[in-house]
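First, the structure itself, so that you have it in front of you.
Removed: one protein chain of the complex. Kept in place: all other protein chains.
Let's turn to subunit A:
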Amino acid sequence: MKEQLEAIRSEALDKIVQVEDIKVLQEIRVTYLGKKGSLTSVLKGMGKLSKEERPVIGEIANKVRDAITTALNEKIQKLEEAALEKQLNQETIDVTLPGRPVNVGGAHLLTSIVEEIEDLFIGMGYEVREGPEVETDYYNFEALNLPQNHPARDMQDTFYITNELLLRTHTSPVQARTMLEYKGEKPFKMICPGKVYRRDTDDATHSHQFRQIEGLYVDENVRMSDLKGTLDKFAKKMFGEDRNIRLRPSFFPFTEPSVEMDISCKVCHGEGCNVCKGTGWIEILGGGMVHPKVLEMAGYDPKVYSGFAFGMGTERIAMLKYGVSDIRAFYTNDVRFLKQFHQA
């Protein structure tokens, strides 16, 4: 029997070495090790052996089984690896070919700027307010200390619809509306972004439609230094920590004192160059302390409350920040322009 077992072993191992097909190897497994396989049938004759021989032959038989099993497994694994390698080789692709494109959209640059400014002020506790684009003369002018025939009305030529209705020339009416809504009782901080309209002929620096963002803070004991500090924070966040601001006296009917804010030129940092026309400064926005008449008309007692307000043209901010030189570019919607800033 021992010889028989040895013969099975060498026969099986020979076959395994020669075979290169996993299927055939599985057949070999059945042929030798299966229930009806040759090893099994040899072992069936074990009953005839003596007590002493049985464990010896049993051990040999186990060894033969193990050897065949191991050889089979190794061979199968080897073949599988080869097959996999072949498959991987076949599956190799040109990874430099372009992928399937995904359509990438994006926000308009002005919207991005508005959201950036909104978020910046939201972080300082401001709420965002909106108001109608078609306004009444009262909210656009009168409530802002601009009565009929006030000389400052010339500063903003207006698109009138009727004597009483107009396209708002600034977002300031939202200030008056907000104060009225709070009934003169509640301190608040708000910014209001929106479209505004003026009778300007469209050219590189003028647009009959543009966007503004205004801010308003009303509380007890609001100081002008608070305005300065707030604007400085805004300018540094918006344009860079290395920029400085400068306040200059100015005039707006709805603020007193009024200021114009400049930021230091990013090219020359205040020394004077072509970009800033030699002044070292670039005008960014206007603001001031809310005029007591404006507070009063909106129901806030100017003896108790004071406030500051500021306003800026979004286009101007965008033009300065991103170097856009023609304001009309914002409204032409040239896709090549829009795509330049879709990540802004």
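One rule holds in what follows: a contact is a pair of C-beta atoms (placed from the backbone, for glycine too) under 8 Å apart; a residue touches a chain by one contact, two chains touch by 3 or more; residues count from 1.
Simple rule for what comes next: contacts and distances are computed from a predicted model.
**Student:** Can you tell which of "Iron complex transport system permease protein", "Phenylalanine--tRNA ligase beta subunit", "ABC transporter ATP-binding protein" or "Glycolate oxidase" UniProt lists for the chain that's not drawn?
**Tutor:** In UniProt, the chain excluded from the picture bears the name "Phenylalanine--tRNA ligase beta subunit".
**Student:** Return the single residue from A:107, A:180 or A:275 that touches the missing chain.
**Tutor:** In the complete complex, the chain left out is touched by residue A:107.
**Student:** Among the options A:15, A:65, A:243 or A:291, which residue touches the chain absent from this view?
**Tutor:** A:291
**Student:** Footprint of the hidden chain on subunit A, which residues?
**Tutor:** Residues of subunit A in touch with the missing chain: 97-98, 100-108, 110-111, 115, 118, 121-128, 130, 132-136, 149-152, 154-155, 159-162, 165, 167, 187-189, 195, 197, 199, 201, 208-209, 217, 219-226, 228-230, 232-233, 246-251, 253, 256-260, 279, 289, 291-292, 306, 330-336, 338-339, 342.
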